[in-house]
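Below is one structure. I have some questions about it.
With one protein chain withheld, the remaining protein chains of the complex are depicted in position.
The block that comes next holds chain A.
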Amino acid sequence: MKLTEEQAIQYWMDKAQGHLSEDQEQQLMEYLAGNPELKAELEQNQALWSQLEKLERPAPSEAMDARFDGWLHGYAAAAAGQERGWQERLTVWWRLHWQPSLAFLAVGLLVGALVLPGSQEPEQLAQEVKDMKKMLMLTLIEQPQAQERIKAVSLASELPTKNPDQVVVQALVTTLNQDPSINVRLSALEALMAYGENDKVRRALIQSIARQSSPLMQVALADAMVLLQEKAAVDSFNQLLDSAQVNESVESKIKSTIETLKAI
């Protein structure tokens, strides 16, 4: 079999690596004998190939190894961290960061000691909460939506009943007497009942009897007076009966309330 030029080139390169059989070498020699130009070319290439080995390459710096080691260590630590449970990770984190954490804690305590009042008693905090609720209540009670005004009345219920805030009480009384919504007025009455022991509140409730034209409010006030056992309300109920502002269904309720209060 006669070789082609490309086959001869391949054989030559295999021969250089010691991978050529005797038969193939024989074929190659025969081919090159008839193609001296290719033979010369291959020999020159062979010489160049050997010469290339003499070219030197610089070595990398030591920093390259250090950089790699650092990176791999970090990568391995991060990979291991992902497999740990949160408690173990927290422990590792603490071991690594306990010093800055303690420093932050110390700074926090120092700032707290300097900025906040020296002895903030629970009473003071309670007072702050009370003031905040009061402000919110006074704001909400002026809102046009009945729902907001009912929220305001609920907030008033959360305020302490002992020594009631006069502004709050006045706001509730005004609501009781003037709010266009029966539901809001009923809520205000319920809130004022909590201050039943306060004389001013009791007087305000008695005075309110004459101002209520709604049967529901009249009945609710009658029940309230019985609960408070307020005998002074009898006159107000009598005046209400005389004013003809009471419908038939409520009239009997008012009369029975008057009888009950008289009997107390």
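The criterion applied here is as follows: contacts are C-beta pairs under 8 Å (C-beta built on N, C-alpha and C of every residue); 3 or more make two chains touch, one makes a residue touch a chain; residues count from 1.
Just so we're on the same page, contacts and distances are computed from a predicted model.
Missing from the rendering is one chain, named in UniProt as "RNA polymerase sigma-70 factor (ECF subfamily)" (options: "Response regulator receiver domain-containing protein", "RNA polymerase sigma-70 factor (ECF subfamily)", "histidine kinase" or "Regulatory protein YycH domain-containing protein"). Of the options A:18, A:58, A:144 or A:180, the residue whose C-beta touches the omitted chain is A:58.
Touch with the hidden chain on the side of chain A covers residues 6, 9-10, 12-14, 17, 41-42, 44-45, 48-49, 51-61, 63-65, 67-69, 71-73, 75-76, 79.
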